[in-house]
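The structure follows.
For this view, one protein chain was removed and the others were kept in their places.
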Amino acid sequence: MRKLSYAQAINEGLKQMMREDKSVFLIGQGVTSPWYVGTTTVGLLDEFGDERVIDTPVSENGITGAAVGAALAGMRPIVTHPRMDFMYYAMDQIANHAANWYYMFGGKINVPLTIRGIINRGGEQAAQHSQALQAIFTHIPGLKVVMPSTPYDAKGLLISSVQDDNPVLYIDDRWLYELKGDVPEEIYTVPIGRGVVREAGKDVTILATSYMAYEATKAAARLKKEGIDAEVIDIRSLKPLDEALIFESVRKTGKLVIADAAWKTCGMAAEVSALVSENIFECLKAPIKRVCLPDTPAPASSVLEEVYFPKDKDIILAVKSII
Amino acid sequence: MRKLSYAQAINEGLKQMMREDKSVFLIGQGVTSPWYVGTTTVGLLDEFGDERVIDTPVSENGITGAAVGAALAGMRPIVTHPRMDFMYYAMDQIANHAANWYYMFGGKINVPLTIRGIINRGGEQAAQHSQALQAIFTHIPGLKVVMPSTPYDAKGLLISSVQDDNPVLYIDDRWLYELKGDVPEEIYTVPIGRGVVREAGKDVTILATSYMAYEATKAAARLKKEGIDAEVIDIRSLKPLDEALIFESVRKTGKLVIADAAWKTCGMAAEVSALVSENIFECLKAPIKRVCLPDTPAPASSVLEEVYFPKDKDIILAVKSII
Amino acid sequence: MKQCSNPITMELVKGIPTTVLWKIYMTMLKIRMVEEKIADLITRKEIICPCHLYIGQEAVATGVCTALENNDYVFSTHRSHGHYIAKGGSIKLMMAELYGRVTGCSRGRGGSMHITSPLVGLPGSSAIVAGTIPLAVGTALAFSIKKNGGVSVAFFGDGATDEGVFYESLNFAALKKLPIIFICENNLYSTHMHISARQLNGNIYKKAQIFKMPGIQIDGNNVLEVFQAASEAIEDARNGKGPTLLECMTYRWRGHVGPNWDIDKGLRSKEEVEWWVDNCPLKRLEEFLLKENILSESKKKQISKQVNEEIEEAIEFAKESPFPDKSEVLNDVFKS
Partner (left out) sequence: MKQCSNPITMELVKGIPTTVLWKIYMTMLKIRMVEEKIADLITRKEIICPCHLYIGQEAVATGVCTALENNDYVFSTHRSHGHYIAKGGSIKLMMAELYGRVTGCSRGRGGSMHITSPLVGLPGSSAIVAGTIPLAVGTALAFSIKKNGGVSVAFFGDGATDEGVFYESLNFAALKKLPIIFICENNLYSTHMHISARQLNGNIYKKAQIFKMPGIQIDGNNVLEVFQAASEAIEDARNGKGPTLLECMTYRWRGHVGPNWDIDKGLRSKEEVEWWVDNCPLKRLEEFLLKENILSESKKKQISKQVNEEIEEAIEFAKESPFPDKSEVLNDVFKS
């Protein structure tokens, strides 16, 4: 099959959705810039014009609210935040408005909105330019949250997000942008709420989010050489969560390591751990381990970044501690 | 000893800290209002004047930032948010600025700030006027988070928060305001980072936050009548967390129910559960249960509120499911 | 500040059909009577959810919404009843909502601060100050992309202009020449705080200038002045001339929330309240219509009776409606 990079896959997904459906439009900082959001929006302005590819002043809350309002009027906006760090400014519109609307109004009016938050870290960008905030959005009811880790999923989940009738937080990671993989040319969807087994195994389950799925696969390959047979689950959707897939795997392996490159405390890894010990405690044969960021802001110096961001070797250590 | 209500205890704590230390001042919406923050600020304007008791326009982000800035200039501000729901507007200043500052600048300059967030729910106030956001703030590195459940702790933890050299999120709950209890007249502190055993027991540990500690104590009394001996931990500080106390109790009981009246997914209950199964898995004799809000926004109708907010009976059910 | 007690003049009714004037009168009366009734129901603890009454401000919602089409969108606030009624929302469904019943416009999940009527162009109201301002901008953006001629309206209070998102919204709307009207109902207070304790320069309409947007201050207690000013702004918006900020000077008679009058708490004076009660927007219109023989005593009675019946019916409907089933608490988090 044809190979595309992760960034190209997003770009194609955006393009095809905008061609397919006149109600889809793109709004946010940098969507017309040649560098601001990687190359993910290249060519869109030329094809669709500035009425549907709307670059904006830095007014995160106002612009996010405008996207929500447009969704209420029947559009399917994709509002883009070039870094998750900037989304704190837009929290009120995301949490108090987009997330609550459908429930609060008794299901009378919904918000078909894609909120794209980009994780952009490393390169000594430090504490305010490195954050991965999936846990916060997964905590808030009313938001779906997806985190693709492959080009195939990047396109498929983007299309599902745009077609979904609810606010979906689509989180992509610039560390994955150059990754290449099979991507069908046609429009296809990857279902929101379904994880996928990337490597089958029987000794231990490694559940990973986004970029960490890539590290987990590397870890599994190295573990295999040492005779440890790890199953890698790329969970893809944080909400709704594919509990069945998780439980099935842990029932088999009895051991679980969760890798999520975000803060540990009250993070997604904590949630998966709690779910498992709440529901299939009897199958557990060892402590559940979390591979996450330490509970500190991101440091600048490369030397510190090196220890700050978890990698395959950290997963391997965690696996070995419970094998 | 003299009894005060929870609201009076906060009021006294504020008054004494402002008398004691000229650098302490109060800022935020409603701090001069007779009703906006219950009676917790009554009399302060008269005693300290409008230079140190500053009521403000609705500009949550700007005002919170101003409090952070004042702290950077050596003051010890207490910035008040009459509802946690409004704090989404102020997330950027709390998360990107207050929380990061000390770390990001290599420990060269700190932020001695108390951020008071009030939980104000029930009474059919619905989704945007009911939220308890402790998990979000506990997730973010650089913030301490405390949640007193008694008048004694309300005053003692407030004083500790004000005296702390870091940003502390002090979360009080209006459902506790009328609760009476012993409160010493003098200035005293309750250490941040220390939980407390409210009821000793051996069969099961019930760990609770804030108002749920009160419900947990009621639950424990009813369970005792049925021959179940529950230990109740009021954790008081969510960050730093008194892990030693938790582990000690669960080592003894082997069973854990966590009660936190906030959303379940990626919440504080998930964190405690994950910590326990990560560190003392071998002591666990049963699934860890969470008693939390369901993952939905808060509904208005009293009929729905009744099932939405967890109570002692929900704790009892959870305990019985693992006994 | 604009003088808010100029008499209503014949000049203002020029070109307005009598039936429209009757409708305006009826809408204002309906809002007034509904709100008085709700005040009563709160006192009697029939209604539990927090209600922010609109009494005294009826001319604003009425003047603006009368100038709109059904397809135009209006976004409301915590003080929502007036906008909902003026835009044509069903009183039955609203009353059931306030009673927390499953037949309510929001199935009992929203309460007073969250009422909705998508079919008449009210996608909802928010309890977050300034929260719906960017939403209305987004709706205007949608209309402008769709080129369907729709106009969007954001209702908000003077307090909302203290929030940064108000400025972000004005900037973006002006920049993109969106079909939106910003209606600031300046009732002088944000909860317990007078505007002079919140802004040095209370003239909110002037804030429009810095975005190169027309800003106009009007007597918000003169419904015909509101109607005329809104009509012009709406026409401009519909014709691609961009947004307008209308500052409507008005006053809420009751306290910030609930039925109390909120005097004697040191927050506002009896004299101030009395001045505004004297300057009642409903009375001013009624007296004018009667004087000019646009409204007869018998027509007046007929309207009043009709409104009264509608309200009684709504209350009956609400009281007879079932509460939501407990299982409803988990429904509608996501649309499937």
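Think of it as A, B and C in the order they're written, each chain with its own count starting at 1.
One rule holds for everything that comes next: contacts are C-beta pairs under 8 Å (C-beta built on N, C-alpha and C of every residue); 3 or more make two chains touch, one makes a residue touch a chain.
Please read all numbers here as calculations on a predicted model, not as lab measurements.
Undergrad: So which of the visible chains would the left-out chain be touching?
TA: A, B, C
Undergrad: Out of C:T19, C:N70, C:N201 or C:S336, point to the residue that touches the absent chain in the complete complex.
TA: Touches the omitted chain: C:N201.
Undergrad: Looking beyond the chains shown, say which of B:G69, B:G123, B:P184 or B:P294 touches the absent one.
TA: The missing chain is touched by B:G69.
Undergrad: Of the residues in subunit A, which ones touch the absent chain?
TA: 29-30, 32-36, 55-62, 85-86, 89, 123-129, 294-297, 299-304, 306-308
Undergrad: Can you name the residues of subunit B that touch the chain not displayed here?
TA: 25, 27, 51-52, 54, 56-57, 59, 61-75, 77, 92-93, 96-97, 101-110, 141-142, 144, 165-166
Undergrad: For review purposes, identify every residue of subunit C that touches the missing chain, sorted by number.
TA: 162-168, 171, 174-175, 198-201, 206-207, 209-213
Everything below uses one rule, namely that only the chains that are shown with their structure count from here on.
Undergrad: With chain centres defined as mean CA positions, report which chain is farthest from subunit B.
TA: Using the mean of the C-alpha atoms as each chain's centre, the farthest one from subunit B is C.
Undergrad: Of the chain pairs B-C and A-C, which one is connected by the greater count of C-beta contacts?
TA: A-C
Undergrad: Where the CA atoms of subunit A average out and where those of subunit B average out, how many Å apart are those spots?
TA: The mean C-alpha positions of subunit A and subunit B differ by 30 Å.
Undergrad: Report, in whole Å, the distance between the mean C-alpha point of subunit B and the mean C-alpha point of subunit C.
TA: About 37 Å, centre to centre.
Undergrad: From the C-alpha centre of subunit A to that of subunit C, how far is it in Å?
TA: Chain centroid spacing, subunit A to subunit C, equals 41 Å.
Undergrad: Check each residue of subunit C and list the ones that touch at least two other chains.
TA: 106, 108-110, 114, 126, 128, 131, 164-165, 333, in rising order.
Undergrad: Enumerate the residues of subunit B that touch no fewer than two other chains.
TA: 61, 85, 89, 126-128, 294-297, 299
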